[in-house]
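Of the protein chains in this complex, one is absent; all others appear in place.
Chain nomenclature is as follows: A, B and C, assigned in order of appearance, with residue numbering initiated at 1 for each chain independently.
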Amino acid sequence: MNLTERLLWADISADYPEKPDVLKSVRLSMRAGEILGLIGQSGSGKSTVALAIPRLLELRGGTVRGAIRFCGRDLMSASSGELRHLRGNQIAMVLQSPMAALNPALRLDTQLREVWKAHRREPWTEGRELARALLAHMGLPSDKAFLRSFPRQLSVGQAQRVVITMAVLHRPKLLIADEPTSALDPITASEIIELLRSLNREFGTAILYISHDLETVANLCHAVAVIREGRLVEYGPVEHEFGHTPEPLRLANALLQA
Amino acid sequence: MRSAALFFLVALNAAGSGPQWGGELRFCIRSQPRSLHPALADSESAETFRYLTGGVLIRVNRVTQEIEPELAASWNVSKDGRSIVFHLRTGVCFSDGTPFSADDVAYTMQVLMDPNLHSPAGDSFRSGSAPIQTIVRDKSTVEIRFPEPIAGALRLFDQVAILSRNSPLHEAAVLGPFRLAELKAGSYLQLTRNPNYWKTDGVRRLPYLDAVRLKIQQNRELELLRFERGELDLLSGMDAEQFARIVSRGKAWFRDAGPALEGEILWFNLNPSAPLPDYEKRWFASRNFRRAISHAIRREDLCRVIYEGHAQAGVGPFSAANRFWFNQKLKPHAFDLRRAQELLAADGFRKEGGTLRDSAGHIVEFSVITNSGNRARERAAAMIQQDLAALGIRLNVVTLDFPALVQRITGTFRYETCLLGLVNVDLDPNGQMNVWLSSGAHHPWNPNQTSPATTWEAEIDRLMRAQAANMDPGRRKTLFDRVQEIVWEEAPVLYLLNMNALVAASPALHNLAPAVLRPQLVWNVDRLYLEGRP
Amino acid sequence: MRKAAVILLAAVFALSLLADFVAPYSYATQFRDAPNGAASRSHPLGTDALGRDRFSRLLYGARVSLLLAPSAALVSVVLALVIALLAASSGWCERLLLAAADLFLSLPWIFLLLAARALLPLNAPSLAAALVSFGLLGALGWAGPSRVMLAALKQHLGSDFVLLARASGCRGTRLALVHLAPNLIPLVSAQFLIAIPAYLLAEANLGLLGLGVPEPLPSWGSLLRELESVPAMITHPWVLAPAVILILVVACLYWAVSADKHNV
Partner (left out) sequence: MNAHSRLCPRWLASVGKRLAWFAAVLLAGGILGGALVRMAPGFGIDERVLDARLTNNSVAELSKVPAEGSNLAIYYWHYLGGLLRGDLGNSISLGRPVRALLAERLGVSLRSLAAGLAMAWVLAFSVALLLEIHRRALWDRALSLAAGVLLCIPAALLALGCLQLGGSPALALAAILFPRFFKYVHSLARNAASAPHVFAAYAFGERGVRIAGLHVVAPALPELLALAGVSVSLAVGATIPVEALCDSPGVGQLVWQAALARDLPVIVNVTLLVTAVTAAANLAADVGRTLREVGS
């Protein structure tokens, strides 16, 4: 197999101080522009995978073992400075609860500026234009008043769009979306899914989509991985998974009994 | 002159070439003087300040304890002891240049005797009801007339700093070696040389030192620390622990100058109106009981354990430091447990199962109050507690803060016995009239009596009045010796010990002649000099 | 770690209780031939300025301190609880409590302590005198815990289970006894436990200022007065023993309490 064409190749084991072996050699591989769905029950280790890839797990007190290669670079041996440059720039994340992910004390403008300043030397005026365009693309108002508002003045759906805007501001190669719709009502959720699909289509962003919602995964993803108690139990393209057998049922089975 | 001879000797003792001019002497005083007015000096720190800045007519030499001329070149005391004529030095000026004359002495006496001022120095002149007269004979002669003869009045002028009648600076114009330059509240008093000080070393005007800085420092530990760091030049009134530390370091000059006038005493509350049970009053009223307590106290242990030997067992109101007035025939009450038990048995006390009971069966238990915060005193109380336990007496130690203690001993009389320090400013027994007369406010065990409660107090009253009216020192000594004997015999106050004057100084300081009288190290401040410090 | 703390506390407590058997001498016996003695076989921690055995004094002192601090803590917590309950009963009372708490933190209470001591009979046993002043100290310490308890009470009063109780027609006193009291117990006990080391420290501070337990009765605070001179510390390191024990015990108490809080 040619490793260079891979965007991400990982073999991850992870531990928490009081809970060792949360992940037991979970192997994932993603191509550029691919959407991979990661499915599992609560507590199966899905979120740990999401945190382990950009090496953020250490911030939550965990440790990662194994190998993570991203665009040919070894993330396990990368310095903290290199990792910082990667995060938000090449690998971005969208977290579960959009309200909590925004700083309650800062205006949206400031928060977007901070994300811009993290990786660019250009003045924020330039970044602001880009951000406004993106906000408009997300279906949000992009006027000054909106930028001057505080997170508490947004709805949850708006907040998630802002978070996604922040995540794609630097056109990352990989977007890790950890249950981005679980806090949303069904209508908003489907809007967000559409948004992710359009990002994938227009910017070629690869997405690691983590969820326990089978239908969405089947709908959105090119490939799917199923994780249970820290082990990978199923892994393959969606065509394969859903092509031959009565689709969602088989997957659900895999989830429940494996 | 005798003083000059003494200074000459001291100067010979000092190493090195000759005295150096200039430099700043630094030492600590305990508190900021309540008032800098010389007539109102009421604490050791205020008196030190007055000593350094004030000019006096006569000075009691702190080493020889003799009277020496200062601003008064000579004087005559009339035969009847009612008048003193001072012949003043001429050509002397106050620090601001105002000339000094007999008018200033008259003015000083007038201020001092102001009945509303309540000056301690002024009060010690007050013997009768009639006022003191000051008569200016001419510019350099002044006569002081007393309504009735008071022996030892001359010595009192050692505490009278002369004020200027005419100077616009009022009491800030001084005649002493230094004048106040700056006062930083709670922090220090900065003194600089008085440019017009009248004494010379033969050529130049004294003092040798340019300045004195009096740091206000209550904490003795800090004072010691500063001394060790070289921020201070001298220490006096140290306790034994601090002295041992200085000695062990071996870097500073130090001396145990021998027993000072200060001492520790314990007295019984003999006030008949005190709110105490009658049987307790009967114990304290019994001479046998008081003497028994005294004989049960191991004074030697107190001196050895608490003061590491730098103290002497107490005998009476004056220690041996007071060369003239101390009664040489008296010895401290000896530790003698058997004698104590006999004395108690004579009064019907008996020991039952380790506790002493009086003839009516009351358990003998009483308290001693003392001020909190004085470690040596608290230790002494604890030691006496153990000593009395040998007689079966239970002594409770109660420490109170000072105002509460004073209230009990002067106002409410709600105490049984009291352990306190004794400070003597004056060497003459006349300074203690208020202590020994039964009508005195300072009669410790039973103040302000309308008529003497006991025959021995009546006898003390008679003796004290007789010695005060007599002008013959030898006769006065005989009378006061008898007072000391009565107090020794009756033991209303137990004299426990007298502390030694422990002093230390920087090796750079010369001409030191430590005295046991205050101010112990700086009494000859105009002759002190510092070597090798500009 | 927590176990170690508890074991140490238990050991100190047991030793202080058994002081009569463990201590080689009485706390007041003066060996006047050996004042300021070095540590030796007969005096494991040396002797103090009066020749009293420091080890024995440390043991008896522990007993005094470990009696005084919890009694003061108990007084303060009980008082705080009563005041907090009163304050929770009406808004007016609550404002009064908060104002009083502000006041209590700034008044010169030292005078009250002095007055209390002056009112005691002169021949009152020294332990009784100390108990009275520490009881008073505890009574003055209600303000802090009371604020905490009031906050918790208000939270409980606004909670669903109280609403439910009210909805089922529960009366005020019943509400307080049946529904609120059990919820307050862990809080009150935590406040009590946290107050003990605080009063141990208060006793030490008072002792260092010379306002503590009267002589010759030892307490940790009065033993600390030996530390007023540094050279003693350098040449006689064993004078540090009371300070070390005090700090250890306070640390263990804090440790045990904070670990306890985590468990709750």
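One rule holds in what follows: a residue touches a chain if its C-beta (ideal position, glycine included) is under 8 Å from a C-beta of that chain, and two chains touch if they have at least 3 such contacts.
Computed from a predicted model, the values in this text were never measured in an experiment.
J.: Quick one: which shown chains sit in contact with the chain that's not drawn?
T.: Result: the unshown chain touches A, B, C.
J.: Among B:I29, B:A121, B:I293 or B:A321, which one is in touch with the chain left out?
T.: Of the listed residues, the one touching the omitted chain is B:A121.
J.: Could you tell me which of B:V136, B:L337, B:V425 or B:M471 touches the chain that is not displayed?
T.: B:V425
J.: Using the definition of touch stated at the top, determine which of C:A38, C:L103, C:A128 or C:L164 touches the missing chain.
T.: Reading the full complex, the residue touching the unseen chain is C:L103.
J.: Among A:A52, A:L95 or A:L108, which one is in touch with the chain left out?
T.: Touches the omitted chain: A:L95.
J.: Applying the definition given at the start, please give the residues of chain B touching the unseen chain.
T.: Output for chain B: 34-35, 42, 115, 118, 120-121, 123-124, 126, 184-187, 216-219, 221-222, 225, 229, 400-407, 410-411, 425-426, 431-432, 434-435, 439-442, 448.
J.: Kindly note down the residues of chain C that lie in touch with the hidden chain.
T.: Output for chain C: 95, 98-99, 102-103, 105-112, 114-115, 117-118, 197, 201, 204-205, 208-209, 221, 224, 227-228, 230, 243, 246-247, 250-251, 254.
J.: Can you list, in ascending order, the chain A residues touching the missing chain?
T.: 54, 56, 58-60, 84-89, 92-93, 95, 97, 100-106, 110, 114-115, 117-119, 152-153, 163, 166-167
Here, only the chains that are shown with their structure count from here on.
J.: Farthest chain from chain C, going by the mean of C-alpha atoms per chain?
T.: Here the answer is chain A, farthest from chain C.
J.: Which chain is the middle one, judged by CA centres?
T.: Chain nearest the centroid of all protein C-alpha atoms: C.
J.: Going by the contact definition up top, give me the pair of chains with the most C-beta pairs touching.
T.: Highest contact count belongs to chains B-C.
J.: Could you give the separation in Å between the centres of chain B and chain C, each centre being the mean of its C-alpha atoms?
T.: 44
J.: Would you mind pulling out the distance in Å between where the CA atoms of chain A average out and where those of chain B do?
T.: Computed value for the inter-centroid distance: 88 Å.
J.: What whole-Å value do you get for the distance between chain A and chain C if each is reduced to the mean of its CA atoms?
T.: For chain A versus chain C, the centre distance works out to 54 Å.
J.: Would you pick out the residues of chain B that each touch at least 2 other chains?
T.: Residues of chain B never touch two or more of the other chains.
J.: Would you pull the chain C residues touching chain B in the complex into a rising list?
T.: Per the touch definition, chain C meets chain B at residues 28-30, 32, 35, 49-51, 114, 117-118, 122-124, 126, 210-211, 214-216, 225, 228-232.
J.: Can you list the chain B residues touching chain C in their complex?
T.: Touching chain C: residues 221, 225, 241-242, 245, 301, 304-306, 365-367, 369, 372-373, 375, 378-379, 381-383, 385-386, 396-401, 404, 414-416 of chain B.
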